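Read through the structure below, which is laid out as structure tokens, and then see the notes.
Of the protein chains in this complex, all but one are displayed in their positions.
This part shows subunit A:
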Amino acid sequence: MKKTGKTKTRIKLFAAIVGIFVATAISPFKLAAYEYYGWWNDPLKLKTGITSGSYTIFATDGLQYGGKTFMFATAWKSAMGEWNDKTEAAIPYHGDVGGVERIRMDGYNHGMNGVHGWVDMYSGPKLVGHRQQAPTESWDYVVANINAYYLTNHTYAQYRGVAIHEIGHALGLAHEQDGTPSIMNDLLNIPNTYLVPQQDDINGVNNLY
């Protein structure tokens, strides 16, 4: 009887261990593919949070370049709307509420600079992530840029996707490269991937703040 009891206990223990490993393997830690800047337990982000401050749009609708008319102002406003609607972010347009500008959005022809879009992050007057200043701190101001030079063959939805991607960076999401559905995927160029925030992106922003 004693032996049978011990055997049963060992079987239960073994099953419990396997169960823990399986549960851990499919736990949110593994499933989350979103990437942050900084250490996993101290990620870098918009210091002032995602429910204060405001955003401005330096771009306009109607930019003519390469035989195309770009509606960058509408694209940016809609892009911010996507993040505000789908995540816990609530950063309003500066023109409506005033307040401190935290994100500036610009779109223009920058010529052949190699990128569809990029962000410059600042902590006070200091450019975070500048060559001589590695991104070891969070930021309180971001300038997000999109470059018309490389977007002449893109539809409105596609360059709006670039805008959404850049705002993702402004909010603290780094590039996603493991194939999980994500607008932060940069291994494919933006028109070949998702054009609106995906669930993993939404989880990434909500989890960060």
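Everything that follows uses one rule, which is that contacts are C-beta pairs under 8 Å (C-beta built on N, C-alpha and C of every residue); 3 or more make two chains touch, one makes a residue touch a chain; residues count from 1.
We adopt the following convention: contacts and distances are computed from a predicted model.
Trainee: Which choice in "Lipoprotein", "Putrescine-binding periplasmic protein", "Transport system permease protein" or "RNA polymerase sigma-70 factor (ECF subfamily)" gives the name that UniProt lists for the one chain left out?
Mentor: The missing chain's protein name, per its UniProt entry, is "Lipoprotein".
Trainee: In the whole complex, not just what's shown, which of A:45, A:77 or A:102 touches the removed chain?
Mentor: Of these options, the touching residue for the absent chain is A:77.
Trainee: Check each of A:158, A:180 or A:203 against the chain that is not shown and name the one that touches it.
Mentor: A:158
Trainee: Could I get the residues of subunit A that touch the absent chain, sorted low to high?
Mentor: 9, 12-13, 16-17, 20-21, 24-25, 27, 29-30, 35-41, 43-44, 58, 71, 74-75, 77-78, 81, 96, 104, 106, 108-121, 127, 129-132, 134-136, 143, 145, 147, 149-150, 153-158, 160, 162, 165-166, 169, 174-175, 186-187, 189-192
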